[in-house]
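With one protein chain removed, the remaining protein chains of the complex are shown where they sit.
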Amino acid sequence: MRSFYPFLLIAATIMTIGCNSRSTTTDPASSDTKNAKGDAGVKPVFSLAWSEYPSWSVFGVAHEKGLIDGDEGKTGPVEDKWGVDIVLKEADYDTCLAYYGASETDAVCMTNMDTLAPSLSRSSVAFLPTSTSVGADACIATDTADLASLQGKPTYGLEMSVSQYCFERNLELQGKTIADFPFKNMDPGAAAQAMQTGQADIQSIMVWNPFVMQTLRTRDGAKVIFDSSTIPEEIIDMVVIGKDALAREGGDAFVGAVVDTFYQINAMMADPKTADETLVDIGKKFSSLSLEDMKQVVQQTRFYATPQAAIDLFNGETFQTKTMPQVVEFCESHGIVASKPTIGFDDADAQVNFVTKYLKPATSK
Amino acid sequence: MDALDIRHVSHWFGDHQVLHDINLQIAAGQIVAIVGPSGCGKSTLFRAILGTHPTKAGEIYADGERIIGPSRRVGIVYQHYTLYEFLTAKQNVAFGLKMDQTSLPFRCFKFFQWQAKRREHERLSAAFLDKVGLHASVEKYPIEMSGGMRQRVAIAQAMIMKPKVLLLDEPFGALDEATRSDLQKMLLHFYQENLAAKRNGEIPPYTIIIVTHELNEAIYVSDRVIGLSQYHQKDFKGSTIVYDAPSPVFHPDDIRDFDRFIHQRDELRKVVFASDDDVNE
Partner (left out) sequence: MIRQPVSTGTRWILSAIAIGAMFMAYEAISFRQTQKNPKQTVVPGVTSITTGWQKLTTPNKRGETWLVEDVKATYGRLFLGLGLGIGLSIVVGVAMGAYPWIEALLVPPIAFFAKIPPTAMLAVYFVLFGTKLEMFVAMVGFSVFFTLAQSIYQAAKKDVSDDGVHKAYSLGASSGEVIYEVLWKQILPRVIESIRLQIGPAMVFLIAAEYVVGDVGIGYRIRIQSRILNMDVVYIYLILLGASGLAMEWALTRFRRWLCPWFGE
């Protein structure tokens, strides 16, 4: 009958949507397997989702420099060395978290705090700490002399995030009662803009870079009440892979390649000949900041530039016995996680497993 | 005092002359038909009489007072009824009474007095609708009525205001033959009321100007026919009155015999409408 063809079309559409492929990168996924850079014909494909942040933009820079090729089906020298095909997916931070939670990406760049919630449903392996916030998260206030006079005034920042964690940890360190300092939700970009444009009812904000730098520069009388430099190595930016993805064939090689890439770029940052240029490149991929701004940024977001620094962190007693339990406690008490995920260090059964075995210098293999 | 006095009315748009030196006096109680070809300026003249679009030259007086804007002295019925869709027949006819006798603040703040007045208006309105034969349709909305019914409502709506002059702009053009002849008879009834009033020494209540394409209708319904035409042999451009003569008066019960005025009709056609060889450009 004539009405059969529309039905056929609809059925075909539904089937196509149902079986759609998992890759939805911002780079067009190319199914071309033969290309100039390398033959990706039989290499296992793994995806890494990243968002603009100093130590995560490193991966975007690596793609630009040709160390790796973030498109599917194309590989750079590092990928060829390890025998994997890394697919980069750039998105904003919240979207990256959603990708990871929905298993749309194998690995993701996120903070230690944000790893907890997804890990309840997807066991995670944190294999590479990239940086720590040492002043990159700050509480900025106007018309407020000091912390004492901040009492009772609402501070605006992203609820249930590292901003709130940093805020409450600092209050704790100064012996204040957290309930006396209300924290109200607002997008950090909007909060920074509100303060910069002089809105009277936004007198205190808790935001991260680049909003910290921009606000201090733009708003007269804005000053830092406290920042994450009082809690170094508590807020850790890192790269995490799902335990299920790691278990796939090529998982170990993928992790090794990511680590390798990271330290190669860090080496470029350390080498005086290429340091500035690399910073500029990273700056382009982080809110388009200039070289001078980037120099300040990397002081406030301190990179774990060498494998040893990273190993020291994960193996450190403070991190294992104080920092992570504190972070878990914060997440549970604030309803970010319904129950406490198990944290392990080289413990294969933990829901969040911090491992150091992949942290080898770039020159190995 | 003439019901309508049109003096030296001319109108033009830029270079285009529409009306030239129209002079017309209409006594109370007359039913005047105006016929003319397309583009003869009938609409322009009507709008001038109504007062919405005054002409560039000349004056028009209704019952001695100059017409400078729309007022209740001149009523109008359009070809396409133009009833208010959101009012029932009864409310449509009562509309003029409501507008003329009360104001918005009155209706707002003196609510109960207004309700009493409204009931009075609706009573009068229902009576009028009865007179035009729409007794059964007082609560209907225009969308529920046929063309003929709607036109009767429109006529009642205008007439209830007792205007000095009632303008009918091609009122039956959109109707079928049977309805048209019913409504023509209705106009003849109104003329009989005029005659009755004159016999009693009163001023006849209905002075009507009807514009129509239909020559038969014009002569049948009216007691005076005016021809307005831009096709004339005179040495100026624009329409002017080329024919003005009485027409036979029919009684509603007479047979509609159009052959009675076959000569007048032919004469009218020759004078008013262009023949192929003397079109004036």
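Before moving on, here are some points about what is shown:
Think of it as A and B in the order they're written, each chain with its own count starting at 1.
Note that contacts are C-beta pairs under 8 Å (C-beta built on N, C-alpha and C of every residue); 3 or more make two chains touch, one makes a residue touch a chain.
Here the structure is a predicted model, which means the values were calculated and not measured.
Within the set A:45, A:239 or A:336, the residue that contacts the chain not displayed is A:336. Chain A meets the missing chain through residues 14, 18, 94, 97-98, 101-103, 114, 117-118, 120-122, 156, 159-161, 184-187, 189-190, 193-194, 197, 199, 201-202, 242, 244, 336-337. Touching residues on chain B toward the chain that is not drawn are 47, 50-52, 69-72, 74-76, 78, 80, 82, 84-86, 95-96, 98-101, 103-104, 141-143, 157-158, 161, 163.
We adopt the following convention: only the chains that are shown with their structure count from here on.
Rounded to whole angstrom, the centroid-to-centroid distance between chain A and chain B, based on C-alpha atoms, equals 83 Å.
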